[in-house]
Each structure stands twice: as C-alpha cells, then as structure tokens.
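One chain of protein is taken out of this complex; the other chains stay put.
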Amino acid sequence: MAIEKMSIAKALNESLRKALDTDPKVLIMGEDVGKLGGVFRITDGLQKDFGEDRVIDTPLAESGIVGTAIGLALRGYRPVVEIQFDGFVFPAYDQIVTQLAKMHARALGKVKMPVVVRIPYGGAIGAVEHHSESPEALFAHVAGLKVVSPSNASDAYWMMQQAIQSDDPVIFFEPKRRYWDKGEVDTEAIPGELHKARVAREGSDLTLAAYGPMVKLCLEAAAAAAEEGKSVEVVDLRSMSPVDFDGVQASVEKTRRLVVVHEAPVFLGVGSEIAARITERCFYHLEAPVLRVGGFHTPYPPARLEDEYLPGLDRVLDAVDRSLAY
Amino acid sequence: MAIEKMSIAKALNESLRKALDTDPKVLIMGEDVGKLGGVFRITDGLQKDFGEDRVIDTPLAESGIVGTAIGLALRGYRPVVEIQFDGFVFPAYDQIVTQLAKMHARALGKVKMPVVVRIPYGGAIGAVEHHSESPEALFAHVAGLKVVSPSNASDAYWMMQQAIQSDDPVIFFEPKRRYWDKGEVDTEAIPGELHKARVAREGSDLTLAAYGPMVKLCLEAAAAAAEEGKSVEVVDLRSMSPVDFDGVQASVEKTRRLVVVHEAPVFLGVGSEIAARITERCFYHLEAPVLRVGGFHTPYPPARLEDEYLPGLDRVLDAVDRSLAY
Amino acid sequence: MTVESTAARKPRRSSGTKRATGKTAAAATQSAEPQLVQLLTPEGERVADATSAEFAPYVADITADDLRGLYRDMVLTRRFDAEATALQRQGELGLWASLLGQEAAQIGSGRALRDDDYVFPTYREHGVAWCRGVDPTNLLGMFRGVNHGGWDPNGNNFHLYTIVIGSQTLHATGYAMGITKDGADSAVIAYFGDGASSQGDVNEAFTFSAVYNAPVVFFCQNNQWAISEPTERQTRVPLYQRASGFGFPGIRVDGNDVLACLAVTRWALERARNGEGPTLVEAFTYRMGAHTTSDDPTKYRRDEERAAWEHKDPIERLKTHLLASGGADEEFFAALEAESETLGKRVREAVRAMPDPDTMAIFENVYADGHALVDEERAQFAAYLASFEEGN
Partner (left out) sequence: MTVESTAARKPRRSSGTKRATGKTAAAATQSAEPQLVQLLTPEGERVADATSAEFAPYVADITADDLRGLYRDMVLTRRFDAEATALQRQGELGLWASLLGQEAAQIGSGRALRDDDYVFPTYREHGVAWCRGVDPTNLLGMFRGVNHGGWDPNGNNFHLYTIVIGSQTLHATGYAMGITKDGADSAVIAYFGDGASSQGDVNEAFTFSAVYNAPVVFFCQNNQWAISEPTERQTRVPLYQRASGFGFPGIRVDGNDVLACLAVTRWALERARNGEGPTLVEAFTYRMGAHTTSDDPTKYRRDEERAAWEHKDPIERLKTHLLASGGADEEFFAALEAESETLGKRVREAVRAMPDPDTMAIFENVYADGHALVDEERAQFAAYLASFEEGN
C-alpha cells in the first residue's frame, strides 16, 4: 500500500531515505545528522543504514558544509545539506549566494549545482534566539537559487524528491513547527510540479496566499471566516522562487482580493513582491490593495512574546475584514 | 568659505576626515584603506594624517573586520568599516545580520552599535564579476540595520557625518559609478534628516523614486520627459531603511503615478516594498499600478552586457510611458 | 627540516579510503598524547612534575581560604545549574544548557580575572558569570524566553551569551584591540567550545588577534562533544596546537583541575597585560550531562565514557584535597550545603516570579535612535490590540 499517514518529519525522512536508496550520488551532510539523526530526527536512522560515507557528520562550520557540498557537486554528487536552524544559515550565506547560486551561470551552463539546503525554519516552538527565523526573502531575491517550502506531509515527501532531482540549488525551508503534523502521503503518486501553487481551499470572496507553516493557519482562518459567511480561497504557494504568479493571479481574478501571510517580517518579505506584481497584473481586478500579514520590523522576540509577534488567527481575520471593507 | 565644489569621492573623504578629526573614537577599518587609501581612494591620506591606530589596514577577512568592529564598538569606539566591493560583503553577512543588527535589542538597549559599513555598490564601471552588485534589499529586510545611499556630493558629505554620529549600525551604500560626479558641498550647512526623502525635481504627472546611482538617471529621464511635455517629479529616497513613505506618499498623492527605479533585481528589490506599501496607502489615488524598473532575476552579467542589463534612459522612459498610458 | 608536524592520529576510520599509507618524504611527528598542565590529581594530590613547577608559582598565593572560596564557587555553580535543569523539567524554562562537569574550567579561569577584564562567554558559562558577580537569576531570562539576554554587559564586564557558535571570539578580539588603543592593561577572555574551533570566525579571531597583538585569552573548553559529534569530527590533532600556526602559544590544561585552570589563565592573562598578545588555552574537560535539556545523549555516546569521567570530577577532587590538607572541616561543608539550599530556593522563587514581558516590548530597543517603520508598526499594532479591548 503506497498511501500512508505520516508526519511531515517522517515524510522528509522517508523521502531522504528513498533518495539515498535510488541514487548512489545522493549524500546527506550536516551537523549531528549521523548517529543523532539531526536535532529534529529528520535524518534518523539514515547513517545506520547508509553508512558514514553517505550520511556525513560535518565539522561545526556552515560555510564549510556548503562550500564542500559545492565541491562534491562538481565531482558529480548530489549533496543534501542540513542547516541545523534558520538562524545558523548566515555563516554559509556567502557560499550560497556567491558560489552555489552563480556557479552554473559562471560556467555558461557547463557545470550544474544539484545541492539541496534544508533549513528548519520559523517560530512558535518556544525556542531561544536564532531558532525561529524566517529568512526566505533573503534567498528568494538571489538569482540562481530556487526556494520552496512544503506545508503538508505529501508535499514534504514529494517536494524533497523533486528538489533532490533538480539540477539547480534548492533552498528547502521546512516548517519546523509543523514537523509533527500528520497527513496522507502517496509514495506512488505522480506529484505536481515543484514550483506550482496549489489551491488548498476554494473560495470566492478573497484569496489568502501563504506557504509553509502559515498555510494551516490560513485554512483555519478560512474556516472561521466561512462561519461568518465569507468565502475565502487559500493558495499554498509552495515555491517562493519562482513564485507561481499565474496561479495567484488566477485566484485573484476570481476573488478580487488578496491577503498574503508569512511569518517573516512584512518589510521586503515575499509578500511585498507578491503585492507588487499581483497589483500590476490585476490592477483593474483588485477591489482592495493587497494586504500583508507577517512579522514586524524587529528581531524575532523572546519566546514569551512570540504568540503576539507571529501572525495568528485574529490578525489574519482582521486583514480579511480590512480587505473586505474596501 | 564653506561651500565648495567637489566629487562624491572627495566629499566622502572630507567627511571621514572631519569625523576622525572631531571624535577620537572614530576609526577607519578595511582592506587597503591605509597607504593605498582604498581602491577608490576614499580614505586617501587619512592614515598618513591620523596614524595606523585610527586608520587600520585589516587582514583579508570581512567577517573578521565586522566582528572586530563590533568588539571595538562595545569598547566605545565608532568604527567606519570599508567593504572593498559590494560582492565581498557576504562573508561578513552573518556578523552584520546576526550580531551587529541585533546586539542593541539583545542587550535590551544597554549597548549601542555605532558602526558604519561602507559599501561601494552598483554597476556600470566595466568590472569583473562581484564588483557591480546592488545587495541593499538583503540589508533593508533586516531589522536593526539602517540602510542609506547618497546620490550627490552634498548628501555624501552630510549623510556620512550623520551615519557616523548615529548610535545604530548604518549600511552606507556608495554609488561607485558616481564617485567622480561633482556637486556643491556646504560644510557648514545644517543638514536635513538622514532618513528623509528629498524631492530632487518637482513635477505633477508622475513620480520617479530612486536612490544612489539611479537618481541622476531619473533626473535625466525627467528632463527628457519634459521635452515631451510630461512633468515628472523625482524623489531621491536617500534611505532604504527606514524608507520615508510619508515623503513618497505626498508626492504620489500629487502625481498619482509612481515608478521606482533601482539597479538591484526587481524581484524582492526595494521597489517591491515601495510598490506594496504605497499601493496600500494610496489605493484610491493611483491611476496606474506602481511600476518598477531594475535588474533582472539573473546574476549581474559580464561587463559587455551591463549597459543592456542596467536600467537606462530608455527603460525608465518606457516605464513612464506605460504608467501614463493607464 | 621545514616540514611542520603531521597528524598525531591516524586517518579516521570512516574516511573511506582503502589506500596504503605510503612513505612520506618528510614528516616530523608530534608526540601522540599531549601533556596536560595539572596541579591537582583526580585523587586530590598536588602534582610536582616539571610542567606544574612552571605554573605553580601562579597559584603560590592561594591560601586555604582561597581554596575554600574556589570550592564554594564550584559547589554553588553546580547547585544553581542543577536548579535550572530542574526548573526546565518543571516547565519554568524552555531550555537549559548545563555546565555539569565544567565547573573547574569556569571557576578557575573566571577567578583569574580582574574586574576591569572583559568576558565574552558562549551560552554555557554560568560559572564564569558567577565569578563576575552576575546575578544567576539574570542568566535564566533567555532560557525562560522573557528576553535574549537580560543583563547589562558593562555592569560586570560580562558580555551577553552568544548562541551563534564562535561569533563572540571576534567581538572579544575587537574589544581587546580597543584596550590596546586605550593604552590600558586590561585583558579579554573569550570562551568557546571544541566544536566552535571549526568555525571560520574563530580562526579569523586568531588571525586578527595575532596580527594586532591583542590582549585576549582564547579559552576553549574542550568538553569532548559538540552535541552528538566527538572532537575528532572537528580536528585530528589536539586543539591547543591550533595556536602555533597563528603565531601564539597554545596550552592544554586539565579542565577539571580548578587550580591548574586558575594558574594557566593567570599566566595567559599576564602575557596579555604584558603586551605579548593572545594565548589559546584548551581546558580538557567533559560535558557530564546532555548538550542541553533538549538533547538525548543516549543516541550517540556510551554510558561507560561518562562513568570514566565521574572519577575526575572537579568538585570531588578539591574536596578530597581540602579534607586531606586540613583546608576545610565538616562544618564548612555543612554550611556550604545550607548556602546551596538557600541559593536554590532563591533561584526557584526568582524564576517563578519573573514576569512575562509586556507585549509592546517587541518594538523596544530595535534601534537606539528610532526608526520610522518600527514606530508605524508599533502604532498600528497598539491600535489593533486596542480594538479588542474596546470590545470590538
């Protein structure tokens, strides 16, 4: 039976396992990914089954991890790199934006960079500083990278498969607060395209666009709005680079209203690009300006304030109301 | 006589000299800033006059430069750090976004981070890879940093003074292709606020908003448009964090049309935020969607293609026409 | 011979190479097991070999009273640490990073400092904080989630905890460069772990401090583990040797010997004050507990390893010595036990009384000079919150 109910964490683990199993060039690299199976256990059991040569505990140096992954890719390997937490990707930022993103173009296409950088991201887990950030815009702005984030177990499984198969570098943002959410995964299904948005719930009055951890919240908001007689469509973007603007546009042409939700700060967050471009594409369709719900222009706050800081049901519904009020 | 005509490069040099002269805590740090005076000679003569203790040639390690500047700031110094070219700031990115930007908040205000990071940025100088980038959005998205860019000699002089006096970290983007453009500097004037936009040319039909190297281009475009009977207002943003949205809004409420121009890629560039927010603020005023002219979602191309890649007069005027056609 | 030392250890088992080890043209091999500066054996006896003779003068002034002080520091630090671990289990803290086993390294080095010296800790230097006079309850704020570091760094010349591995070594170096510029004779100590030694920043700190001859002591607590990774994932030679290639001395000290840690740190600080620049001290110790309360060491290390280190316990060792030398009597230990209890109680109560921050604190201290966007968002959010209160 190919359909199984599993958590996002398990789906990722299964997907990595399958990749290791089917392609000897696939490697897992990162801090504590071996015996420990990663601090979130996403690589649990993989070193035991595939050996230290395929599942590699690295020195504690993120630039070194990504930099050597690039070298391994040049040698024909397909490294899947784990960054332990969102806030620790920055030591590797130079190698990612200057080397990983640009190598293919620099070589006029003569080398490829099939490297996946996995980043557990986002907040709401009550953690200390640097463990709750949402830096996706800082990668999506950079040409040469692809940036995705699954919102459910099936996507976690299949998007990881596709990311590993991609000949381009993929920054794979894993919604860590949803790791233990379960969903059905059909490991024999034919998956949709990696960079296409998905209508997660149909509606006619307003579109909520989100990705990763905020999709579930938006679905809850849509359900709550439905009780008040408002029909809200939820679009799961799935990919932040490229963004499926056609998909969002199709929804907005129907609903004429758009609210974008992400945990990342609003200012120059992915929502700003969606607002700008959808406004350009749908100028005569929009009944209200595209509204955005997200983090503030502040550092991610201490855990005891994160519930207030993070977009929650009320803030999303408030934005829905404000949009509908135009 | 306090009013003098000088290049942007000279204005920066004079401003740094004045800062070194008036505040013994001010330091200059960077690669080749000493005897050589920097590859653009912005620090020319400063080491000779203020000594190796104030104008410090550093090891070739950007993370180390910013990291030690943070330590010096903790000790009470006010380091002005030079990053040699835009593309070389990324090794320091972690220290900038994780430490420099967040230290003040982390300490609940008990320490300050008066560090200026100077970055000669932008293209059009016929350089090899990594020497022509415009990464400002990657800093403006990050809370805790201030991000500015002067467009003329007077602003270069005064904004540098203000950046050094600021108790917050300021990422100071210097429009390298304009270094040799001359303008009048009144070294005794009372400067405007660092983070306020400036109307560089008045107009009534459309607003062009830009900063740094693109202001001059927009002024040329406005002049060309005037010949065709179109009255274009040019707003020099000066600051990308914070953006003076009130200033832009005031202009757009008058002209009802906005085009934002920057060299940086359009996708998630500063223009996306301006488009999103101004659309929200001026939804009923706008006759056309906010249009953006900027770089493509590609690596900065080889020099022989940069004229095509960079926003030029024609592309700006094309956007003006497209906006006016709504 | 111009060839520098080769690896003291064999290539790792897992390197996957099947090649034979060929003859090298030239290879000066260093001694396999590096010496350790030790002044007090695990059995609590004073060491009297050549190395200790070199460093013993640095603790010649230490009286029985001082020894009791060091002992008290370690006991209270351990007690505080245990209390924090318990508080995490009770849900009062979100996380705790225990220093269990590293008390001697921290108290020994911490007590070597002068008030005007400056400390750059990781997230585990609770013992050093204690030496600096930072109220231990202040350390708990960030682990409870009410702040990211609640104390004034300049209050005790003890910088905020730094979580991103290695970053603080550069801050320490910069601070030390500032001391030199000021013409002061203070010094800086930068703490970091064995794992951190791999970070580029740490090595850049070595370069900067050497080039500028900065008065900084790099104090590496090699507790054998970086979460689940043993030290050989970070280096194939002893860590203290890293320093020589940057042009300054490195030394390995028994990190469970508080006297030796005190002596070696004093020596290194003296070098700094004398204008001799940086020193790397590797305190060879052991993380007796989990990496943090979130960690499960049974996944990656054997119980026997931990058990072997029990015997080297830094507190027991000094206790034995104090008892044997008559430096302390049962009364002292009993009084200390009582003091520990009081401390535990105080910490418990203080944590439970720690108020949640005000919501609007989110917007505070983002900038020193203000920022229009923060102001705008603060106002909008306040209005939004008010809309509920008005019973909207």
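All chains are identified by letter, namely A, B and C, in their written order; residue positions are counted from 1 within each chain.
Everything below uses one rule, namely that a residue touches a chain if its C-beta (ideal position, glycine included) is under 8 Å from a C-beta of that chain, and two chains touch if they have at least 3 such contacts.
The model shown is predicted, which means the values in this text are computed figures rather than measured ones.
Asks: Please work out which displayed chains the absent chain touches and list them by label.
Replies: When the full complex is considered, the omitted chain touches A, B, C.
Asks: Which one, C:Q90, C:N274 or C:T342, makes contact with the chain that was left out?
Replies: The one listed residue touching the chain not shown is C:N274.
Asks: Which one, A:G144, A:G212 or A:G269, makes contact with the chain that was left out?
Replies: Final answer for the missing-chain contact: A:G144.
Asks: What residues on chain B make contact with the chain left out of this view?
Replies: Considering the whole complex, chain B reaches the absent chain at 31-32, 34-37, 39, 51-53, 57-61, 63-64, 87-88, 90-91, 126-130, 267, 296-299, 301-306, 308-309, 314-315, 318.
Asks: Which residue numbers on chain C touch the omitted chain?
Replies: 1-9, 11-12, 15-22, 24-27, 30, 34-37, 50-51, 54-55, 57-58, 180-181, 183, 185, 197-201, 203-204, 207, 210-213, 232-237, 240-252, 267, 270-271, 273-277
Asks: Quickly run down the residues of chain A that touch the omitted chain.
Replies: So the residues of chain A touching the missing chain come out as 53, 58-59, 61, 63-64, 66-77, 94-95, 98-99, 102-113, 143-144, 146, 166-168, 195, 241-246.
Everything below uses one rule, namely that only the chains that are shown with their structure count from here on.
Asks: If you average all the Cα positions, which chain's own average lands nearest?
Replies: That would be chain A.
Asks: As a test of understanding: of all chains, whose mean C-alpha position lies farthest from that of chain A?
Replies: Between chain A and every other chain, the largest centroid distance is to C.
Asks: Please report how many Å separate the Cα centroid of chain A from that of chain C, as a whole number.
Replies: 36
Asks: Mind checking the centre-to-centre distance between chain B and chain C? Centres are C-alpha means, answer in whole Å.
Replies: 40
Asks: With chain centres taken as the means of their Cα atoms, state the distance from chain A to chain B in Å.
Replies: Going by mean C-alpha positions, chain A sits 31 Å from chain B.
Asks: Specify, in ascending order, the residues of chain A that touch 2 or more different other chains.
Replies: Residues 87, 90-91, 129-130, 267, 296-299 of chain A each touch two or more of the other chains.
Asks: Return the residues of chain C touching two or more other chains; collapse runs of consecutive numbers into ranges.
Replies: 147-148, 164, 200-201, 366, 371, 373-374
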